[in-house]
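Here the complex is missing one protein chain, while the rest keep their positions.
The chains carry the letters A and B, assigned in the order they are written, with residues numbered from 1 in each.
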Amino acid sequence: MSLGYIGNFTLFIAAIISIYGSFFLSNKNFSQRLNLLALSLFISLFLSFSTLIYAYVVSDFSVLNVALNSHISKPLIYKISGAWANHEGSMLLFVFLLSVFTFLFSYRNKNSEFKKLIIKSQNTIILLFLVYILFASNPFIVLENPPENGQGLNPLLQDIGLALHPPLLYIGYCGFSLALSFAVASLWQREIKKSHAETIRNWLLTSWGFLTLGIGLGSWWAYRELGWGGFWFWDPVENSSLLPWLTATALIHSIIVTQKRGTLKGWTCLLSILTFSFCIIGFFLVRSGVLTSVHSFASDPGRGVFLLLIITTITGGSLILYSLRSIDLYRESEFSAHSKEAYLLLNNIFMLTLCGTVFLGTIYPVISQIVLDKNLSVGSPYFNTVFNPIAIIALFFAAIAPSIKWESDSFRKSILRFKYSAVLTLIITAIIILVFNSLSIIEHSAIFIAIWLIINSLHSFYLKISKIGCDISLLSMEIAHIGAGLICISIAFAVGLYEERTTVIKKGEEIQFTDYFIKYNGEKIIKSDNYVARKAEFFIKNSDNSSSYRALYPEVRYFPVEKNRTTESALLTNYLSDIYIVIGDIVDNDSTTIRIYYRPMINGIWLGCILIASGGFLFVLRRRKV
Amino acid sequence: MKKESKTKTRNNEYLKQRMIMVAFGFISISTAVVIILTIFNDNIVFFYTPTDVASGKAPRGEFIRIGGLVKDDLKKDTDTNVNIFTLTDNAYDVIVNFSGIMPDLFRKGQGIVAEGKLLEENIFVASNLLAKHDENYMPPEVADSLKKSGYWKENRE
Partner (left out) sequence: MNKLINFIPVTIFTIFIVYMAIKLDEDKRNIFENKNYFEQNKLVGQSLPKFNLPSIHKGYLGLNYNDIKGRYSLINIFASWCVACKIEHPFLMSLKENKIITVYGIAWKDKPENTIKWLSDNGDPYNKVAQDYEGETVISLGITGAPETFLVDEMGIIKYHHIGPLSEKIFNQKIVPLIQK
């Protein structure tokens, strides 16, 4: 009896439940029904997902998905992560997480018409994806004649970063489904109550935190594993996770205005719809093959059509509702051109602009293929040239907005609030610019803005702490902003002071690279379970003679079965900076090509991501006033 | 009474300011869009096949991409340390020069996209090589075991 049959059965049950939840929740059925519905949906999908995991753990190759993506000799942890590392399994994880959020939301909120609408909306979304999974993307297809072993033993995929990346992202994506449901429910009821906005805000920040971590993890992984020191490539896969992050960042700020002042309701609704829409559009772009059709032969338009239909229903339906009813959302107050609301509105515009430019650059290859019948790609200089300045300007205002009053604030008075921070920022920036005079204008601007943001956040920190009884969970905004500033300044240094050198080095030779002396001691062949490797030894030490030599062992690994080769770089981390050595081809008996990179402050990027996410989580965990 | 008219005037003031904000916003966004589209246009990289190169469709001296399968083993110019290989689309060939470290997945039959410039002698000087992440091939009808379909490993010189 194949586990595939059990899996299919649980999916089927889940579909039935979600049909009921989408269409048959009549007005009278309040009380226990909502929570029970959410619970049963969660349980059936939990069983579904566990069945898949179990099939991988026991290597049940009668399940086609396991046969294609697993192998008996895969380490257990990668067998498990293999369950969601493929398309069908990851869709199942996605739907499962949707049910988790639905369930949690249901149990944490008292029954009400609003809650009922949200549960209905969630069920509809889940139902659409379940239909897709059952009929076009089923992980539980059964093989009548199971093979003895699977064919999923690619060592390149066996990596802990790759294993964690999808779950983190999906927790983010699925949490944002609640935002879309919130928008739909609000538009349906033609109102956004401040209490509703407050409720959703916690879910938003949690999801946003996970999404931030997921993106950061992806970038960190790419930096460590791809072997040439880059950390962001503006490729469609990365962009499709950045787009919802940008709208989500706008959303978490816009919803503050809606919650506190009852304005920007239309914006909050639209951003809620857009965020989840970008999540599922991202799925579509990456999996349907429209974007990668130049590069890959494994595109699957059939899968793409179905996803497109789902997106049309969810996003199209929500946007139509928005077009018709957002005008009914009553504006509860007014604000002047110089007010906190105005600054947050400006932020919305900045984030949407960034989103639009990234989207355009990502989508354009498809459009040109259709309209111009020309095959092209959009170079990364476009993204960097357009994105970075706008982001930096937005961060400038991020430092100002927190100290601006609601509704209306005097321009003159507010400028005076920044007198100390402005002076301090200018001094520090001037020093840095003098020391690091090789940086470009945009890098200097980025450093200036980052310090401006960090100093103002610390100032706000200080003001809050000096009030009695302030605890760290009320400082979530400052922490997140400091994280953003840290990312900004880290990128400025990591790019501005980046150095690399490719050279041929002889055994015993020592060369100087930036502040380091690097000595090559030759290489030897090592053998492991499934690979043979060239392992080179380098001694590296700082030129100020303060520390002793440290050893680095970059490798080139050859996998005879898979006929693959990977390059394992060796990293030396010095505070926040990295020295990175990669070995290339052998030149002759005792020489090899090497490439060395110097990435100053690069680890500040990952640290900044963690700070940002922490800010989000801290807010959700804050101790509420009793 | 007085309070009501005060609120009214204040709201009118806000409304005026809102109009100014909208107008200002519109102008700045329009300017931004124009700038963005200009930068956009400057960064479009066209893709050509070896057949396009042979037929003269591929322009010389511009930064373009050429894609094909690696035809035979890698050769290396010992003086300049430049890697030389051939990309083919099973109809025509293009010779590519690349002076960086070769991507891991480089071998005969691998799909490669090279970025760079085409020189007069029909030799392509690549500044960038992209190789498709190799997987045990999944036919589209069955399933996709790629974690990210079309995920590219990039190598620069």
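Here, a residue touches a chain if its C-beta (ideal position, glycine included) is under 8 Å from a C-beta of that chain, and two chains touch if they have at least 3 such contacts.
The shown structure was predicted, so the numbers you read here are calculated from the model rather than taken from an experiment.
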Partners of the unshown chain among those that are drawn: A, B
Selected from A:P167, A:G230, A:G302 or A:G522 as touching the chain missing from the view: A:G302
Touching residue (missing chain; options A:V58, A:I77, A:I160 or A:I320): A:I320
Option touching the unshown chain, where A:T312, A:S410, A:S543 or A:T573 are the choices: A:T312
Interface with the unshown chain - residue positions in chain B: 49, 67, 69, 71-72, 88-91, 108-109, 111, 136-142
Missing-chain contacts mapped onto chain A: 64, 67-68, 143, 145, 147-151, 266, 270, 273-274, 277, 284, 288-290, 293-297, 299, 301-302, 304-305, 308, 311-312, 315-316, 319-320, 322-323, 326-327, 363, 366-367, 369-370, 375, 563
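Everything that follows uses one rule, which is that only the chains that are shown with their structure count from here on.
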Averaged-CA centre spacing for the pair chain B and chain A, given as whole angstrom: 22
Partner chain B, residues of chain A touching it in the complex: 64-65, 68-69, 85-88, 151-152, 154, 156-157, 162, 166, 226-228, 230, 233, 235-237, 286-287, 289, 291-292, 294-300, 303, 334-337, 342, 349, 353, 357, 360-361, 364, 368, 374-379, 381-382, 385-386, 390, 408, 502, 504, 556, 562-567, 582, 584-585, 587, 593, 595
In the complex with chain A, residue positions of chain B that touch it: 10-11, 13-15, 17-18, 20-21, 25, 29, 32, 36, 39-40, 42-48, 63, 65, 67, 76, 81, 100-102, 104-105, 107, 111, 113, 130, 132-140, 142-157
